[in-house]
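The other protein chains are all here in position, but one chain of the complex has been omitted.
Should a chain be cited, it is by its letter among A and B, assigned in written order, with residues numbered from 1 in that chain.
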Amino acid sequence: MTHVLDPDALPGATPAVHAPLPPYDDVTRSDSAFRGFLHGLPGVDQVGAEARVAQLGTRSIKTTSKAWAIDTAISMVDLTTLEGADTPGKVRSLAAKARQPDPSDPACPKVAAVCVYGDLAGVARDALAGTGIHVAAVATAFPSGRASRAVKIADVRDAVENGADEIDMVIDRGAFLTGRYLDVFEEIVAVKEACGDAHLKVILETGELKTLDNVRRASWIAMLAGGDFIKTSTGKVTPAATLPVGLVMLEAVRDFRIATGRQVGFKPAGGIKTTKDAVKHLVLINETAGPDWLDPDWFRFGASSLLNDLLLQRQKLRTGHYSGPDYVSVD
Amino acid sequence: MIGNDRLAVRKTYKLYVNGAFPRSESGRTYEATDAKGHFLANVAQASRKDARDAVVAARGAFPKWSAATAYNRGQVLYRVAEVMEGRHLQFCEEVAHGEGLSASKARAAVDAAIDRWVWYAGWTDKLAAVLGSANPVAGPYFDFSLPEPTGVVAVLAPQQSSLLGLVSVLAPVLATGSTAVVVTSKDRPIPAVTLAEVLATSDVPGGVVNLLTGDAGELGPWLAEHADVDAIDLTGAPAGRAMELEREAAGTIKRVIRPPATEPDWTADPGLSRMTPFLETKTVWHPMGV
């Protein structure tokens, strides 16, 4: 009976008119104007983008810079559980890990956030109270996003009410791929409004957008609509956070800030499992968007198993010998 | 020369530059004789300035000629053969006189010269397939190589074979899309002038071929050193002068065809050997992505 939740059927549900920041304040004036703008963005040559990240992938990060990178990466993790089998107990256990990732070393930084489904946001909020660790909740009919807008908005409001201070929404890929860019834009605007004070991360699900040109366009839609972060993936679709996608999204946040003065964060999620992957992303940020993004306020890793690998590598650097899985906690 | 009472109207033998028939700017002419030393004509003797003008004409004609479709160039070359065929008797007579050949040998030479145009006409649209390639590079790129004309080619035409030899060195330049400045056989210039008339009345654009009657020894160094000439064929270089000309050509890294020790048998199958020196290979890379 979703029709009762149709926004047209609800009084006062028409989204407020949102104009993007200048100099882009007129690009959403019509479907064709928006399409013209997005298709006028410079193209992305896939081979060139892949070659660039391959070259950056050869950066050799050793000793002191590696130690810095590992600690920085830990502090940027959105420690995530997004399973149908999630329970309050599972979330509390994850929260404990978030506060103290390495029980053997109190100097180990805590993570940035714990990321859960909206119904468990309250559990996470309680478990993390006073830690400064954020509670992120996925919403908007995550991961497919296939629900009416009203359901999505309700989903967001519910998560925020439950205690999430960060919302990870998914864009309507169906609308995007059929060229209904303004619909995608307006939905993000509506979700942003529903977020209130909560930060909005906009998941593009790049594995379904397929081309880097699409990734660039979707990034711009999300930024113009007021997203605080742009995020690669739900983690439920492969490929997820690839480096070429990261490159294009980092170029987008860089260019957006140059043009508008507003900084938007970036969150790769899914598929980042090793310290090596994480360091490659840090190098990518450093040399693409720049060091201003090397901060948990502007960069996050959406990950679960990554944290343990970071901890193992951290132990290796600290003790000088290789560690093993029994020396980090299972989640 | 026709055996009746009528007094023949003689031809003025001029240069062929940029599609026109000028006299030498120097005003010079020289006597061309038949193989027995009898006077045939006063032929324009090209000067270095005529050579300079011819290079300007050839350079000017290059962009369009090189950009013509291979099919079009093939038809133009075939048209030359057609028009030559119409002057068959005239060519036979001139070759017989100039080279001292029997009528049947002269006819064979003219036949072969016409057929050579036909042969090269058929090459224009095969070269890219035969000489080009798709290169399987180790990466996500489409990479191909194609032959392209080098530009302006200076040709010192053979001194002995005044028509078949001339056509054998000229046609490959045109077939490959370059333009030509030719110094014809000094002592046997008459068929070259007739060939110029053929070229002027076929579909070869003005400037694509420039024929200079005169002395390869005099004009050769100017052409070899000319900075706007891309290649030089030294086949007809005066004896003992080829090394010096090749040295001069080195100043601008010209492509050079060295002369054979003795003038070759022009009836032999030429293969690709006179075309490839005037072809550059261009390799183009492009990524393959979505």
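A few notes on this one:
In this section, a residue touches a chain if its C-beta (ideal position, glycine included) is under 8 Å from a C-beta of that chain, and two chains touch if they have at least 3 such contacts.
The definition used in the following text is that contacts and distances are computed from a predicted model.
Per the UniProt record, the absent chain's protein name among "Ferredoxin--NADP reductase", "Aldehyde dehydrogenase (Acceptor)", "Amino acid ABC transporter substrate-binding protein" or "Lipid-transfer protein" is "Aldehyde dehydrogenase (Acceptor)". Of B:K11, B:H88, B:K126 or B:K282, it is B:K282 that touches the chain left out of the display. Only one of A:R59, A:R157, A:R180 or A:R257 touches the absent chain when the whole complex is considered: A:R59. Only one residue in the set B:A46, B:L174 or B:A242 touches the chain that does not appear here, and it is B:A242. Residues of chain B that touch the chain left out of view are 130-131, 133, 135-139, 141, 143, 145, 150, 230, 242-244, 246-247, 249-253, 255, 258, 271-273, 276, 279-287. Against the chain not shown here, chain A presents residues 42-45, 47-49, 51-52, 55, 58-66, 68-69, 72, 247-248, 251, 282-283, 286-287, 290-291, 294.
The criterion applied here is as follows: only the chains that are shown with their structure count from here on.
Measuring from the averaged C-alpha position of chain A to that of chain B gives a distance of 70 Å. Chain A makes touch with chain B in their complex at residues 45-48, 50, 210-211. Against chain A, the residues of chain B that register as touching in their complex are 139-141, 287-290.
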